[in-house]
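Questions regarding the structure given below will be posed in turn.
Of the protein chains in this complex, one is absent; all others appear in place.
Entry: chain A
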């Protein structure tokens, strides 16, 4: 009796749950039918015909220096009545996951940039990017009309096919704490790249005068933090190239690397000696303890000089001390002293309206919008050479002439950051951070670590 009853109830429960599932799917089915009609226009895939209104999606990071483009949309839509722009946002950490999911789910955005961990080369090798060459030819787009230097256009051109239009350019520069220089009575470093007296050795000499290491962490200060680019790129500063030349022409897949060569080891030793021998630079632990996990120790006023991306300039108005900008000192590489971080606007392969997306890109890189964007974004550096003049004047208390010299020198002696150019870069970078940690703490030597790194880099590239 009891058993029978239980069986009956079970059957009833099963039936009910199946009904619920049916009702749910039926309900949602009905809903989707209702929804298709109004949104159909935007997604119908009939691009190009000018009479129809088309919606394009710009996928970006959810932070003020990126989402300012929302303020430009009304003006753009007024000029292009047939195009509607939608901004889709994600936090930095989730940027890549969301992008991959959107593409896999058939909801690919139209325009984006490599704002997450993955760089251009990663997108290119995953076949996510649309070749813009045909659109450019049809449109008659010329970089010079938009004051974009040809050198910068070349960065995102692979085998004569253009995959991205540069929009912002960050450079590597030196920031220095004027208060610390004054206290140590050391003259300020020059902003002119042609001043040949400003060398790596001179920098170490100056740094020694400002370094005080004390048991009291509050009194400890260091002369320089030489965080030039990511770890794998640093040998280039001394004129040593660890990746083979073909990397830069074939879309970021090196045929060979030389991380265990004597030249590379010597270059790393020179850098680690700043921490271990000269003791003018802080260890990673010290930086983390004063500035937090991802913080910048320079803003606490405990560092005399720092080599860093020009994005640090944007926060300089809030620093609790006076700031100056200087050239990156000469380290033995006649051609490269600064690392460039050029952000391109890309059209994704899944875009249903590439032509309209290109109109939006052209709008964003136009002289007028590039100039407007500096203020709207709170100090994003434009690629546009005309708008750049406005950018140089953007920072309180820093001489515009210095910013200009530092920028122009950086472009002349610049090389695009490896993180945009080499495939699977986020994995390479994580590996470098982990493997080099023991050198920083003095547990291993550069000579011990580099053969392992060389092996692992090649493994990651082949993935």
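We take it that contacts are C-beta pairs under 8 Å (C-beta built on N, C-alpha and C of every residue); 3 or more make two chains touch, one makes a residue touch a chain; residues count from 1.
To be clear about the criterion, contacts and distances are computed from a predicted model.
Per the UniProt record, the absent chain's protein name among "VWFA domain-containing protein", "Carbohydrate ABC transporter permease", "Phenylalanine--tRNA ligase beta subunit" or "Glutathione import ATP-binding protein GsiA" is "Carbohydrate ABC transporter permease".
Checked against the hidden chain, the listed residues A:61, A:224, A:340 or A:450 yield one contact partner: A:61.
Contact with the omitted chain, checked across A:302, A:337, A:352 or A:405, is made by A:302.
When the missing chain is restored to the complex, the residue among A:183, A:217, A:266 or A:458 that touches it is A:217. Checked against the hidden chain, the listed residues A:81, A:187 or A:320 yield one contact partner: A:320.
The missing chain, though absent from the display, is touched by one residue of A:56, A:290 or A:403; that residue is A:290.
Residues of chain A that touch the chain left out of view are 2, 5-6, 9-10, 13, 28, 31-32, 35, 61-66, 86, 88-94, 97-98, 100-101, 104-107, 170, 217-218, 290-291, 296, 299-302, 309, 311-312, 314-315, 318-320, 378.
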